[in-house]
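Apart from one protein chain that is not included, each protein chain of the complex appears where it belongs.
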Amino acid sequence: MVLTVAQLAQRIGAELVGDGAVEINTVAPMGTAGKSEVTFVADNKHMAALESSRAGAVIVAERVEGLSRPQLIVKNVDTALIEALNIFAPKLKPPPEGIDPTAKVGQDAKIARGVSVGPGAVIGDGVEIGEYCVIASGCQIHENSKLGKNCRLDSNVVVYHNCTIGNNVIIQANSTIGSTGFGYSFINGAHRLIPHNGGVVIEDFVEIGANCCIDRAKFGNTIIGAGTKIDNLVQIAHNVVIGKCCLIVGQVGIAGSCRLGDRVVLGGQVGLADNIEIGDGVMVGGQSGVGRDVPAGQRLLGSPATEITEAAKIYGLTRRLPKLAELVRQLRKRIEKLEVAKDDKK
Amino acid sequence: MVLTVAQLAQRIGAELVGDGAVEINTVAPMGTAGKSEVTFVADNKHMAALESSRAGAVIVAERVEGLSRPQLIVKNVDTALIEALNIFAPKLKPPPEGIDPTAKVGQDAKIARGVSVGPGAVIGDGVEIGEYCVIASGCQIHENSKLGKNCRLDSNVVVYHNCTIGNNVIIQANSTIGSTGFGYSFINGAHRLIPHNGGVVIEDFVEIGANCCIDRAKFGNTIIGAGTKIDNLVQIAHNVVIGKCCLIVGQVGIAGSCRLGDRVVLGGQVGLADNIEIGDGVMVGGQSGVGRDVPAGQRLLGSPATEITEAAKIYGLTRRLPKLAELVRQLRKRIEKLEVAKDDKK
Partner (left out) sequence: MVLTVAQLAQRIGAELVGDGAVEINTVAPMGTAGKSEVTFVADNKHMAALESSRAGAVIVAERVEGLSRPQLIVKNVDTALIEALNIFAPKLKPPPEGIDPTAKVGQDAKIARGVSVGPGAVIGDGVEIGEYCVIASGCQIHENSKLGKNCRLDSNVVVYHNCTIGNNVIIQANSTIGSTGFGYSFINGAHRLIPHNGGVVIEDFVEIGANCCIDRAKFGNTIIGAGTKIDNLVQIAHNVVIGKCCLIVGQVGIAGSCRLGDRVVLGGQVGLADNIEIGDGVMVGGQSGVGRDVPAGQRLLGSPATEITEAAKIYGLTRRLPKLAELVRQLRKRIEKLEVAKDDKK
């Protein structure tokens, strides 16, 4: 795919300033972009580097005076960048409509029109798959689970029985939805598994990374709210309820029955203890451990997590502990001197 | 499934107090249970909430005086709850006995009676599978591995060669058993893999979550002791030996050659350094890191982990570091004043 800057401007609805004849074949970040590549300025702090970039053109939010290359001026650089990336995306064959002959579809399964079921996929009895879903090779969807429209399950995803997945959901390769949670009662000297009669509900526009685990509920449902995005290798335990538009970064672990509000952000490798409530908009920094309820809007860091400015202060003081300990030692000596002086006076 | 409370009482061996005609169709926790649902009181601290629950009936260990709904009095609420959950479990088709025509079974493999091998599963040469095992779709069991009776391997589980799995073992979807461990020698400027001639032994009644990894041994076997339960996304390295009835919570990492006693509990995201010994009954709190041997019975917390009451004290003092540092600053000023006063006297 090659477009002139003028053509690209038209495609992404940009105002063109400069030479529209320059040919562009891809998008690249400022540091590596060459003369056939369009770059972008996501925020003003990167504006200074723009002149030294060798990019063939640049997407900006405001006209840059004196810039020696074509500018594509847009209202929202993020939106324009997504459009440009889609334009220059590598061309892949669309997944073939229909059910691959090596796939297996159970009794009473309902596969809507436009669905693609890849090689070796297994669709259990009573499963429903909505229009235009793409179920990639090696997926296993078990009895009575339901998918809405336009979902994409990548290769080797496993969905256990009785799970409910909304519309426009993406689940990446090797993830597991609806496994039995880690709930045991210690009876007569052995851990006995508590049956998990509940399911998993994944709402619209949820996106789940690769190799994630979302356990089914003991009662009711484990719920992932609409628009929430989950990175790779994330563990979500039984009966967790996550609100809308949260961001859950890689390797986070959320223990049983936690309740998260909307727009919560959990950094990489964060752990939440079981049965806590995290309010709307809470942000937790990477590797933090949260063991208590957190009111809406707080920003936390550390294990155990504290409010972020307090955490920063504590970290700073912890690193200065050698100096503090040395200071205390010196103060003790000075006190000893004072005490000796006092005693001498007696 | 709908039962009257009287029928349910009979099924779970409970003494009935109150109206036996109320109809029940599921189990639910106290906060959400409705009038067609039975709830339970697991411990006395939840007793107070019982009167305000709208549950149709309640499973309790002792008769509650003055309660305005049917009571099912049992010796052990945990046991009765498991029974009730099994009674009201969603009805699923039993896995079909026999080998799915799309599965592949190797030479000399021995598949006992009552076994179910799902679509696309691959059973390698010389594999033995005991009676009534359920090998779900997409499982890959490699050369010479042996499974006992009544095991359940969920979809897409991979078992490498020469692994030995006992009776009544459950392994959930996308887990990997018997991968080569992370053992390298640095020779002539490159990391060379040390061959892993050993295997994995998983004893009876072990249950392993989804997306776990259990590496095979360099020599001898990596061993998971009978009755031990492992949550999702857990990493168990080569030559680890885990005792009986341990609980290993999600995302724990156990490095090479660690030896765990019986009834050890590791909280979520705990890490154990390689080659350490953890005694019987040790409990380690979530996100802790253990780098040394731990005697039986200890409770640890923190990274690096210390005894839990000491850890709590240290955490408390760490959070009060700003106050301690301020106090030391004030003390220094007071000492300076005292020193000035002393010098003035001279």
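In order of appearance the chains are A and B, and numbering begins at 1 in each one.
One rule holds in what follows: a contact is a pair of C-beta atoms (placed from the backbone, for glycine too) under 8 Å apart; a residue touches a chain by one contact, two chains touch by 3 or more.
Predicted model only: the values in this text are computed from it and were never measured.
Quick one: which of A:Q7, A:S36, A:S185 or A:N232 touches the chain that's been left out?
Per the contact definition at the top, the residue touching the missing chain is A:N232.
Consider the whole complex, including the chain that is not shown, and state which of B:G13, B:G98 or B:G220 touches that chain.
B:G220
Would you mind spotting which of A:Q10, A:N76 or A:T309 touches the chain that isn't drawn?
In the full complex, the listed residue that touches the missing chain is A:N76.
Of A:Q10, A:T32 or A:Q107, which residue touches the hidden chain?
Of all options in A:Q10, A:T32 or A:Q107, contact with the hidden chain holds for A:T32.
Kindly note down the residues of subunit B that lie in touch with the hidden chain.
These residues touch the chain not displayed: 102, 104, 120, 122, 125, 138, 140, 142-144, 156, 158, 160-162, 174-176, 179-180, 182, 184-187, 189-195, 197, 211-213, 215, 218-220, 233, 235, 237, 251, 253, 255, 269, 271, 273, 289, 291, 303-304, 306, 310, 313-314, 317-318, 320-321, 324, 327-328, 331, 334-335, 338, 341.
In the whole complex, what residues of subunit A lie against the chain that is missing from view?
Residues in contact with the chain left out: 26-29, 32, 76, 78-79, 81-82, 85-86, 88-90, 92-93, 100, 102, 118-120, 136-138, 154-156, 172-174, 205, 207, 209-211, 227, 229, 231-233, 245, 247, 249-251, 268-269, 286-287, 303, 315, 318-319, 321-322, 324-325, 328, 331-332, 335, 338-339, 342.
As a convention for this text, only the chains that are shown with their structure count from here on.
With chain centres defined as C-alpha means, what is the inter-centre distance between subunit A and subunit B in Å?
25
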